[in-house]
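Only a single protein chain was left out; the remaining protein chains are all shown in position.
Right after this comes chain A.
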Amino acid sequence: MTAAAPRPAQQTRRSLRTETLEARPVNLDGFVEEWPEKGLVAMESDFDPQPSVRVEDGVITELDGRSRADFDFMDSFIADHAIDVATTEASMALPSVQIARMLIDPGVSRAEVIAVTRGLTPAKVLDVVKLMNVVEIMQGMQKMRARRTPANQAHSTSARDNPLQVAVDAAEGALRGFAELETTLGVVRYAPLVAIALQVGGQVGRGGVLTQCALEEATELELGMRGITAYAETISIYGTESVFVDGDDTPWSKTFLASAYASRGIKMRFTSGTGSEVQMGNAEGRSMLYLEIRCILMAKGAGVQGLQNGSISCIGVPGAVPGGIRAVAAENLVASMMDLECASGNDQSFSHSAMRRTARMLPQLLPGTDFVCSGYSAVPNSDNMFAGSNFDTDDYDDWNTIQRDLQVDGGLRHVREPEILAVRAKAARVLQALFEYLELPRITDDEVEAATYANSSNDYPFRDVLADLTGAQQVMDRGVTGLDLVRGLEATGFHDVAENLLTVLRQRVSGDLLQTAAVLTADFTPLSAINDANDYAGPGTGYRLQGERWEELKKLRHVTSATDPETEVD
């Protein structure tokens, strides 16, 4: 059963159909049998605890069958910081089926649901979502998502860590509609240059785009504090004490890190996801979803505004067991029903099958989430330094067509090539000028030209990597900040980009981006659960793809004109 033996060569004659099916991409994916005793099970396990709570003198003394004396540090943190002690006994007394029905009943408001969910224990939350099929999970997500307007997030990285590529692909991604852009590195020392490129390129594509650079935690925080990035996301949390300790962390240390960001007005969210604990061999016999629910409650207890979840880099684990993608949809819903922003995954290579890749994202795209992908690859997957995403630049037209077919808003739009070339060229020139201003290694006119028309990192002239790394170190040594970038942009004649970046940086003074699910519109209006609260209450309510935005999404690369069928709509 667990033998790693290659399948024995078939001696008997095989059907031609079997041969055809064997050659289908889906059969390159890995699938495994469940092993609930070890936690290799999505969400239906006899080894998960039963829901229970006991409160004495305003303190939770029993949680899911465990008394306080036996709490591990996850139990303690959740009992003391995540669960509302005043309402927990009443919420826990409600039958799970009643709570599940509240989640999908348009007659029950989001606020009414949250008044109940804030008092639930992890096992009770699991008990509720186990009653829901994927359509009901989507119905729940449609109502429980924090922000009314859905959005999307992109990865902009380079296999060569070429800052110029990151800048122009950030610009194109922003123009296509991504509200947030994320980068990371192959060679970590390149980070300051690539983070600057992302920040500046993004503002060329569309003012108000937020950027982050996924790094080791101390450096990531420093770049944020300097204003070279605008938010942070890759602060990982885990569902068992043993896995937390393996990473030399605790819920309290992660919370301290979160408060460091908040102290500077910087948006941040945690990251977690099903499968990580069993992947690391320490699931303590609990199902993947039960452990993820503990993470979600831990994030809530820490006071962060949001969470990136949806299995993320462990997607191959839930993706390989029965019902695993249902569990992934459920974990997104649980983040939303805990009143957190949910950046809902779809950000890692998931399947060899295009059909499976699409099916995996429908539970997020159809109801809409705060960020449908928490990393759609805005570069070809060969350049994706997060090890590949579920969607990349090759899929842009498919994504736009699916939005148009189903009349759903996945955050992107088709943009005509001349506009794309214009922002790519401008982003390249802006970075060229800024590097010169900051006395960083030169970007040549040939590079600018290549960047304008490039697809992947292979289409760019090689850079002098050692000179770039020296320059990157100088950025850190000289204490370059976001304001220096603004000054450089202004001094080199790119007033509009300088203005855009300054306006993004000013948000950390107002603190508006600390609100749940905050993004900035193109005119720098913060949209969050405060001023753009999800008000879904059944058919005809909530966010509807209509009006100007719908007209925009009707456009594709090739649409035959109704007035002159010999031409295409421009």
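For the reader, a short list of remarks on this structure follows.
Just so it is clear, a residue touches a chain if its C-beta (ideal position, glycine included) is under 8 Å from a C-beta of that chain, and two chains touch if they have at least 3 such contacts; residues count from 1.
Keep in mind that, in the parts below, contacts and distances are computed from a predicted model.
For the chain that does not appear here, its UniProt entry gives the protein name "Propanediol dehydratase medium subunit", which is one of "Fe-S cluster assembly ATPase SufC", "(Fe-S)-binding protein", "Propanediol dehydratase medium subunit" or "Sugar ABC transporter permease". Within the set A:55, A:225, A:262 or A:320, the residue that contacts the chain not displayed is A:320. Although one chain is not drawn, the whole complex shows that of A:65, A:95 or A:281 it is A:281 that touches it. For the chain left out of this panel, the touching residue among A:153, A:332, A:349 or A:364 is A:349. Against the chain not displayed here, chain A makes contact via residues 2, 4-7, 28-32, 35, 38, 40, 275, 278-281, 313-317, 319-321, 348-352, 381-382, 384, 387-388.
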